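For this depiction, one protein chain was excluded, whereas all remaining protein chains were kept in their positions.
Labels run A, B and C following the written order; every chain starts at residue 1.
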Amino acid sequence: MSLGKVVLAYSGGLDTSCILRWLLDQNYDVICYMANIGQDEDFDAATTKATKIGASKVIVDDVRHSFVNDYVWPAIRAGLIYESRYLLGTSLARPCISVGLVKAALDNDAQFIAHGATGKGNDQVRFELSCYSLWPDVKIIAPWRIEEFTERFQGRSDLIKYASDNNIPVSATPKSPWSMDANLMHISYESGILENPNNEAPHDLFQMTVDPKKAPTDSFKLSIEFSKGVPVKVITQDAQVFNDALEIFTFLNKIGGKYGVGRTDIVENRFIGLKSRGVYETPGGYILYVAHTDLEVFCLDKEVYRVKQSLRDRLSDYVYNGFWFSPEGRFVFDCIALAEETVNGKVNLEIYKGNVTVLGRWSPVSLYNEDLVSMDKHSDFSPSDATGFINIQAIRLKEYNRFQKQQK
Amino acid sequence: MSLGKVVLAYSGGLDTSCILRWLLDQNYDVICYMANIGQDEDFDAATTKATKIGASKVIVDDVRHSFVNDYVWPAIRAGLIYESRYLLGTSLARPCISVGLVKAALDNDAQFIAHGATGKGNDQVRFELSCYSLWPDVKIIAPWRIEEFTERFQGRSDLIKYASDNNIPVSATPKSPWSMDANLMHISYESGILENPNNEAPHDLFQMTVDPKKAPTDSFKLSIEFSKGVPVKVITQDAQVFNDALEIFTFLNKIGGKYGVGRTDIVENRFIGLKSRGVYETPGGYILYVAHTDLEVFCLDKEVYRVKQSLRDRLSDYVYNGFWFSPEGRFVFDCIALAEETVNGKVNLEIYKGNVTVLGRWSPVSLYNEDLVSMDKHSDFSPSDATGFINIQAIRLKEYNRFQKQQK
Amino acid sequence: MSLGKVVLAYSGGLDTSCILRWLLDQNYDVICYMANIGQDEDFDAATTKATKIGASKVIVDDVRHSFVNDYVWPAIRAGLIYESRYLLGTSLARPCISVGLVKAALDNDAQFIAHGATGKGNDQVRFELSCYSLWPDVKIIAPWRIEEFTERFQGRSDLIKYASDNNIPVSATPKSPWSMDANLMHISYESGILENPNNEAPHDLFQMTVDPKKAPTDSFKLSIEFSKGVPVKVITQDAQVFNDALEIFTFLNKIGGKYGVGRTDIVENRFIGLKSRGVYETPGGYILYVAHTDLEVFCLDKEVYRVKQSLRDRLSDYVYNGFWFSPEGRFVFDCIALAEETVNGKVNLEIYKGNVTVLGRWSPVSLYNEDLVSMDKHSDFSPSDATGFINIQAIRLKEYNRFQKQQK
Partner (left out) sequence: MSLGKVVLAYSGGLDTSCILRWLLDQNYDVICYMANIGQDEDFDAATTKATKIGASKVIVDDVRHSFVNDYVWPAIRAGLIYESRYLLGTSLARPCISVGLVKAALDNDAQFIAHGATGKGNDQVRFELSCYSLWPDVKIIAPWRIEEFTERFQGRSDLIKYASDNNIPVSATPKSPWSMDANLMHISYESGILENPNNEAPHDLFQMTVDPKKAPTDSFKLSIEFSKGVPVKVITQDAQVFNDALEIFTFLNKIGGKYGVGRTDIVENRFIGLKSRGVYETPGGYILYVAHTDLEVFCLDKEVYRVKQSLRDRLSDYVYNGFWFSPEGRFVFDCIALAEETVNGKVNLEIYKGNVTVLGRWSPVSLYNEDLVSMDKHSDFSPSDATGFINIQAIRLKEYNRFQKQQK
């Protein structure tokens, strides 16, 4: 008798193919779910493969528009960045894919969702917290945390043998000595030879961006327009115009990749407390991060900016840790959206061999006041006001000096 | 009868030369104080000029070692950065110069300190708050906030005429259409044609760094060693070694400048509430910022890092606003120094046409645990623990789902 | 010729009566504005007095409903409290009165607003920042900061002599040796004999609350209902019911006063950097603060509560410092209102001799889950999950132990 119906987050690779077979062996009915989230994947081949292994159904779900509009854009608007440097490409993909998994499960009367994420990483947490948020009654199967499974598959060779024993086709190309995760926003690389944090990442690792040294010797200028903190238009030096979210993002990835921008090599703190080394390339996301940061300081009131940045820091952690759909996640996103209502305007950029340089910025309605700041113009306040301002600020400092002398 | 003795922060330029003369006209006895803080200046010529105008004494004070050790290094250790992008080059120089001004005043029995900072800027605040902190009884003369002075000198032509009338030599080279401030750490540019935030900064503005497009076509590798968060050694690809603080910083400026790194063009919020556009080049400071950020996340405990970053954000504001010597400034610097005691190790970097790339990092004693994070090794915790971890984290999310359903 | 038209914030007391006369002497046309914000005041007598002194018009503006609905309620909803203890009674009144002042000025084509706040206090800042926010072109007259005025009136005797010379009636009752400010929310006391922070406040100082020792020997029970964080109903032990905002607040003041609750004696930090001693009585506000605090932790998600509290701390400072109408003030109020949408329910209280005790709380829809927390019931998660949760939390701590041992 079947143990029930499982929706498996399927990639077409060795791991999830073996998990598919193993779940079938356990007597589950398995539906394979693949999200097209912009990764470079032959979905037809993967479908054929899953069907051949025994999936009762294969779902290929194009979530690219939703990914950009509902996950990447809010992250750009918020300026999300984890531990000062990571633009959260994988973290944003997980809740988006989870929505698809849950929908597939509910549509098909499945009781289980299974995934191939490992037991030491962040993705297991992100998938599961997202799924539990959306569907508290879901039962999760995470084979890499099941003793029976991990005892059986102690290394890659065990998987290969199992695949061979079960007529699961294995890619002829040897596995690269690291693991990667790709989506429309970025590719991340970790594990294997990257685990030694002092090892330089190999040059042939990168797939979305060229080495800056091999990038064109000219530069590329473009301007990006934002409305309420979200990109709405790109105009390039050669008069190309992009208005659609997915087209904007795809173009920025292409041009960013061509010019070698958005690579980063870091050690980060995983949610579960481990330090881990990751190499990322996020060409379009990085261009947008630079542009949005510039426009935001330009447009936001000084103090509003400070509140917003403190919320941004919290939200970056929430998203990294898998709390996209949490009450605090929803709350802080809403707060930031309020702040960003005045982030409107255009940023001019030049891209050259790994550099994204801001050349200028403009806003239709702005708190920037050229007359006020000008040294050459009279304005609303008199320079002598600054004397009073400074004297009042100094009260506390003079008292502190008095205090220190008394203490001695 | 003399109104008293003034120590004037003198630069040798038109403004402070006119201020010197004007103070003498007012019947002050004026001592000119020049800090050698790494700017490109002919101190002998400036001394001659000040003496000729009528200064009773000229002090040239080489504060470069103190500037690096006591101001730049603590800022690097803390990771100070204002509004996400400005490395605070000018803000760090002001308290350092103020120490020299106060010392000169006390040594020479002066009652006043005068400066040529304008009434709309940050530097007036930084100078004066630093001086009041160090010497609460000081009397400050800020001519650009004195009505009599500002009425008389309404534009540059009034200054030139006054100079000419008073035999003050005026530089033959025409003034650039912006203002600048230079020290060992950076040059800042603002005002004039830069006031329109949409105008691209002119290419001939920069003096410390070459245009990345004109930088060498090869790259340059080096490694920087930190002890307790402070740089202590630089080793280059060609086996140059630097141990002395000033030598390290000077070398990094040189190599950074040659490879075009550390330029930034921003709009920032001044302390007094105006938005202002600034262009900065900070070659050595930027290299150190990148390296220190990398090593810090590598070395600090995850939660300690978060506390430290929140302190860093506060401290960046304090320093920008002139509160270097304030109780909160001293307190937070001390806290951060405590945290940074474990930031020890080495970062390998590659510098190329505006890019500073981290290649790897190493620490003699580290919270990074290669065995623990490895997918291929058994370790202290069992993957199945993650199941409990996630389930507990999910409690709150499931409750929230329940709550939302009830609310409908 | 008249220098223009002034709206003066008039109290009927000696100070503002003299200011009125002095402004007339300066040749201003003066309209007296009195806000009825709940203080105990004979507005008719004050009107007669102002008219007699020479005011061209006297406006008495009943702002009590607006004060409660637009200022006190949002403060209660946000849980505002300054430096852990001050419920901001005066700070909330100032922006409310400023709205009236600006409206009076615009309605009557006045160019100036004048007030009698001193040059060392917070109220000058609160009045003026509020007025500038609402009407940037207003010109403020603050006589206590005008040298000509302060030289003439160096002490209370100068005011009394001036009043007598100008036929201004002076109250026969001698001035109390402290100053006070009263409104519907609280009375504050400061200055005079209170300036020594070690002097006990005199027992006869308090006017809204009895000494707890003289309060009834029985207790009083009531319950307060909140909707979206705002009080909407009070039901008492003797079946009185209050629904109207002003009636709710007036009743809570009365009952709180009778039972001696809401007194506090503190030293606080003024905006301008001075430390100052203040004694406050806030009977109704304190009862609401206790009740709202209780319901909020009960209703809000754990993490949302933390974000909200950090916003609360910022907002308390904004309001204390006079930034009610600032961009950051408006932004943070809006964020908090979002969070408070789920703060609905009822708190049962007992009031007795200075104590406000929470007896229980209830919410129609709540994140509190009695079944889940019960030791005696099975629930959604298994206790064994806690093992994994703890083990994962311990990873970082074990690593820290390892690290410390290595360091030695």
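Basically, a residue touches a chain if its C-beta (ideal position, glycine included) is under 8 Å from a C-beta of that chain, and two chains touch if they have at least 3 such contacts.
It should be emphasised that the depicted structure is a prediction, and the values quoted were computed from it without experimental measurement.
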Using the whole complex, pick out the displayed chains that touch the missing one. A, B, C
For the chain left off this view, which of B:Leu311, B:Leu349 or B:Ala386 is in contact with it? B:Leu311
Using the definition of touch stated at the top, determine which of B:Asp165, B:Asp238 or B:Asp334 touches the missing chain. B:Asp334
From the list C:Asp25, C:Glu83 or C:Asp158, which touches the chain that is not on show? C:Glu83
If the hidden chain were put back, which of C:Leu129, C:Leu159, C:Val210 or C:Val343 would touch it? C:Leu129
Please identify, in ascending order, the residues of chain A that touch the omitted chain? 301-303, 342, 365-367, 369, 372, 380-382, 384-389, 391-396, 398-400, 402-403, 406-407
Interface residues of chain C (partner: the chain not displayed): 83-85, 118-120, 124-125, 128-129, 132-136, 142, 144-147, 150, 155, 179, 191, 195-201, 212-213, 219, 263, 265-269, 272-277, 293-294, 297-298, 302, 305-306, 309-310, 313, 317, 322-323, 325-327, 348, 352-355, 357-362, 367-370, 372-376, 382-384, 386-387, 389-390, 393-394, 396-398, 400-402
Listed in rising order, the chain B residues that touch the chain left out are 136, 272-274, 301, 303-304, 306-307, 310-311, 314, 318, 323, 326-328, 331-332, 334-335, 338-339, 380, 392-393, 395-396, 399
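Just so it is clear, only the chains that are shown with their structure count from here on.
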After a C-alpha superposition of chain A on chain C, what does the rotation angle come to, in degrees rounded to the nearest 5? 180
Equivalent interface positions on chain B and chain C, same or different at half: same
Mind checking the centre-to-centre distance between chain A and chain B? Centres are C-alpha means, answer in whole Å. 32
Find the geometric centre of each of chain A and chain C from their Cα atoms only, then give the gap between the two centres in Å, rounded to an integer. 44
Starting from the mean Cα coordinates of chain B and chain C, work out the distance between those two points in Å. 41
Please output the residue numbers of chain C that touch at least 2 other chains, ranges allowed. 301, 303, 380, 392-393, 395-396, 399
